[in-house]
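Have a look at the structure below, then the notes.
Coming up: chain A.
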Amino acid sequence: MLNINALAFSYQSKDRQSEPMLFDLQARAGEILSLIGPSGSGKSTLLGLIAGFNAPISGQILVDAEEIQHLRPAERPVTIVFQEHNLFPHLDVFTNIALGINPSLKLSQAQRSRIIQALDKLGIGEFEKAMPGQLSGGQKQRVAIARALVREHSILLLDEPFAALGPALRGEMIELLKSIVEAQQMVALLVSHQPSDALQASETTAFVYDGRVIAQESTRKLLKESKLLEVNEYLGYL
Partner candidate 1 sequence: MASKSAYPVLGLLALLVLAPMAGLISVSHLASADAGIGELWQSRYIRRVLVFSLWQASLSTLLSTGFGLLVARAFAHRGEFRLRALMLKLFGLPLVVPAVVAVMGVVSVYGSNGWIPLGRSLYGLNGILLAHVFFNLPLAVRLLLPVWQSIPAHHWQMSDALGLSAWQQWKYLEWPALRETLPGVALLIFMLCLTSFAVVLTLGGGPRSTTLEVAIYQALRFDFDPPRAVILALLQLILCILIAWISSRFQRLPDVEITISNSSLRKSISNQLINTLFISIAAVFVGMPLLAMFIDAINGPLLQVLGNARLWSSAGFSLMIGLCAASLSIVAGWALLDTSTDLALANQKRGANLIELAGSIVYVVPPLVIGTGLFILMMPWLNVFEWTFPVVILVNAMMGLPFVIRCLGPPMRQSKMRYNRLCQSLALSGWNRFKFVDWPLLRKPLGLSAALVSALAMGDLGVIALFGSTDTSTLPLLLYRQLSAYLIPQAAVTAGFLLVFCLLVFWLLETGIGGKSRVEY
Partner candidate 2 sequence: MSKFYQSIGVALLIAVFTLSSLAAKPTLTVYTYDSFSSEWGPGPQVKQAFEKNCVCILKLVGLEDGVSLLSRLRLEGKNTKADLVLGIDTSLTAEARATGLFQPHGLQLLNSTLPRSWSDDLFLPYDYGYFAFVYNREQLKNPPRSLRELVENPQGPHILIQDPRTSTPGLGLLLWIKKVYGDEADQAWAKLSSRIVTVSKGWSEAYGLFLKGEAPMVLSYTTSPAYHIIAEQDARFAAARFSEGHYQQIEVAGLVVSSKQPALGRQFLSFMLGPEFQNIIPTTNWMYPVSLEPSKLPPAFNQLIDPAPALLFSDTEIAENRKRWITEWLEVMAN
């Protein structure tokens, strides 16, 4: 269970300033919570706060009632999949995933087989020794998700991971993701620009606007029956 309580943040450097953001959010294990909203609204920032790349001004991030906002990124039970550059281009697929388990690449036999299993589960078993440069966009994202799988952390963050994929592939990936998240009982947050992704992936969706989560409800209701001006503007109904 992931709880975000009154998490406050703002960018304070010369090049980037923003209004203060304030996030409140809950997400359950075993399902994907989608985050949608206009660009610049703070979705990626929120992921960054959870992952530990940005330090909040105040507030709490609770994973199963334990505070993690003081921990460094490596200490948090979080795996994050970026939009791109998830893989090191000079290392093969196996090594890329292996780094997720142990940064010194010293693996036990059990860990090694776990990696092979993850590759098979994601349908990319044949690419074990391939280099990222040889893979397509979708295959690369699968590798990133395979890494998330082997790390067995409780929180999975995905920042527009399928943005470059076509509709069919995207649908496939989301189904895959759902099954993994459910099997592993992870808490997953999926940021996407496509409301249809949210519809497919999540029971519950949160709408982020101007640094705040202004709605968190059933996806169907949010997308079809929302009373909020901002939501309808975003969805193009106005």
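Selection rule, in plain terms: all candidates are chains of the complex that A comes from, given by their letters.
Everything that follows uses one rule, which is that a contact is a pair of C-beta atoms (placed from the backbone, for glycine too) under 8 Å apart; a residue touches a chain by one contact, two chains touch by 3 or more; residues count from 1.
Computed from a prediction, not measured in an experiment: that's the story for all the values here.
Of the numbered chains 1 or 2, all belong to the complex, but just one touches chain A: 1. Those residues of chain A that touch candidate 1 in the shared complex are 13-16, 51-53, 72-75, 78-80, 82, 85-86, 88-91, 95, 99-100, 103-105.
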